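Removed: one protein chain of the complex. Kept in place: all other protein chains.
Moving on, here comes chain A:
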Amino acid sequence: MSGINTTGRSLLRGDAGILENSSSFRSSLALAGARLVTKARSIQLGLVASWCVIAVVVLWALFPAWFTSHSGTVGVARQQLRAPSTEHWLGTDALGRDLLARIIHGASQSLSGAFVAVGVGLLVGTALGLIAGSARGRMDGVIMRGVDVLLSIPQLLLSLSIVILLGFGTVNAAIAVGVTAIASFARLARSEVVRVRASDYVEAAFGSGGTFSRVLWRHILPNSLTSVIAFAALQFGWAILTISTLGFLGYGAPPPTPEWGLLIAEGRNYIARAWWLTTVPGLVVILVVLSANRISQSFGKVRT
């Protein structure tokens, strides 16, 4: 566009030339504007915002000291239940602890819990699904019926029972949540494996003398993983939510720990006097979960 413009300018010197020139300049501006708009649309603001949310939360978890000078666990005397102010941006709780500091310090609890939970589900579930889908036959039947049993138990009930068996604690709660995710991972992985297994290139790999384990490793696993990975991102949000639920019910991290679910539960008692104590951690959980969902959705879109 600009190339045409400059040649136009040099060729046309009269009034008419200037007129024509300016109109073409305007139209090229409009075009550039339209292009910017389409580009912005293609970048997808929601997705960018989601990544920003996750990035901030990850930074909170890794370097909480960058964001707050207050302690997440030790309260300050005579500072109980303060409203948001310049010193305590989100106010303080009943023990005089800065709420923002607790949320920031809690990020590492919630994120690492979610990682462990998704990790357990991803590894065990995918392995089970891979074995079931590629071996088929009796093995498939045994594994998948086991998975069906897992699925038939309400997830919260299952994780509560596991926490009771393993004992209280952040890691145990995460494992409990992970176990409930195994079933859905196994199902998804199996269906993907069955699909990939039926493809011509897998048969061609066997036909060119590949052994079972090699074909599994070289073709079936990498081609099945895409949707499993996208599902893991989705499960990440869900795991944060479930871990917070366990924390809220008192089955997660023990009290002084600034875990998000625990924050919501503790703040609940003061909802009439200090509504922000329970609302803000709740909003943070919602934001993170929504962002994780949005990101996992984008993974799915790349594929198709």
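Side notes on the structure shown:
Definition applied: a contact is a pair of C-beta atoms (placed from the backbone, for glycine too) under 8 Å apart; a residue touches a chain by one contact, two chains touch by 3 or more; residues count from 1.
Quick note on the criterion: contacts and distances are computed from a predicted model.
Protein name for the hidden chain, per its UniProt entry and selected from "ABC transporter ATP-binding protein", "Glycolate oxidase subunit GlcE", "Carbon-monoxide dehydrogenase small chain" or "Rod shape-determining protein MreC": "ABC transporter ATP-binding protein".
Screening A:53, A:147, A:173 or A:205 for touch with the missing chain picks out A:205.
For chain A, the residues touching the chain absent from view are 35, 38-39, 199-201, 203-211, 214, 218-219, 222-223.
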